[in-house]
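This structure is in structure tokens; I'll ask about it shortly.
For this depiction, one protein chain was excluded, whereas all remaining protein chains were kept in their positions.
Let's look at chain A:
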Amino acid sequence: MIRFEPQFFMERNRDIDNSTLRAIAREVRKDILKMTTNVNSGHPGGSMSVADILVTLYYYKMRHNPDNPKWEERDRFVLSKGHVSPALYSVLARCGYFSVEDLMTFRKIDGNLQGHPDMLKTPGIEISTGSLGLGIGAAVGMALGLKLSGFDSRVYCVIGDGEAQEGSVWEASMAAFHYNLDNLCVILDNNNLQIDGPVDEVMSIYPAMEKWKAFGWHVIEINGHDFNEIRAALDEADTVKYKPTMIVAKTVKGKGVSFMENRAEWHGKALSPEQLKEALKELGELV
């Protein structure tokens, strides 16, 4: 596993290559499955679908400082779909916010990695999230606050596609355009599965791109597992003026493990120890 010094994370647009990002994402996926199986709880499916996006944000795009999580000029990340906390915890640990060993305290009573992100307990968490539909509004507030303070920091936020059924998502989307928040980039983790089944069967959010376009956003559609496309979309968002950017990232729930992919049942269920062995084998771990 490649190690990076904290300074590495303090600039944007560096020359990290796709194979490195892919290798990190593979470690993150293993972490997700180990963490959730360890405690027999948590949300592995959506964590797997968003892993590539989070890795690209934290290793390629964002300016942040694992040595000084409150560094004033940092970019901010809000995980509005807070239930995929294992993915974020793993990325933060591997960036150096806390030790990788701590990941095994996830959801345990004596640990600091709560079921959903808690900004008061875990270094690197910008705001506590978990109740769907609220985080994106907080990202709007952060973007407003950073502009007001004269920082050129950017705010990134990941929301779920099922989450977009919440009315407050659209309240926030309206406000982000109204206040010309070009320092805000939201990524829709569009794996099209929520607890009760396919998003378009439970309550359709489609056509999603047209909806955000109608709300005034700059909208980009990508394959959320293609590092070139993720990087290009995040770079494009930097150049957009006077409006926020929505990246609709087509993803696969459970991505990376054949028997988990595109199956709603892995939304909120951990693998058994036997299934974990199988999954880790697929992810290239010697077990």
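One rule holds for everything that comes next: a contact is a pair of C-beta atoms (placed from the backbone, for glycine too) under 8 Å apart; a residue touches a chain by one contact, two chains touch by 3 or more; residues count from 1.
Following the convention adopted for this analysis, contacts and distances are computed from a predicted model.
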{"item": "The complex's invisible chain, by UniProt name, from \"Transketolase\", \"Tryptophan synthase beta chain\", \"2Fe-2S iron-sulfur cluster-binding protein\" or \"NADH-quinone oxidoreductase subunit F\"", "value": "\"Transketolase\""}
{"item": "Touch criterion as defined above, residue of A:144, A:202 or A:283 at the omitted chain", "value": "A:144"}
{"item": "Contact residue for the chain not shown (choose from A:54, A:79 or A:175)", "value": "A:175"}
{"item": "Residue in contact with the excluded chain [from A:6, A:130, A:216 or A:268]", "value": "A:130"}
{"item": "Residue ranges of chain A at the interface with the undisplayed chain", "value": "76, 78, 118-120, 126-131, 133-146, 148-149, 167-168, 171-172, 174-175, 178-179"}
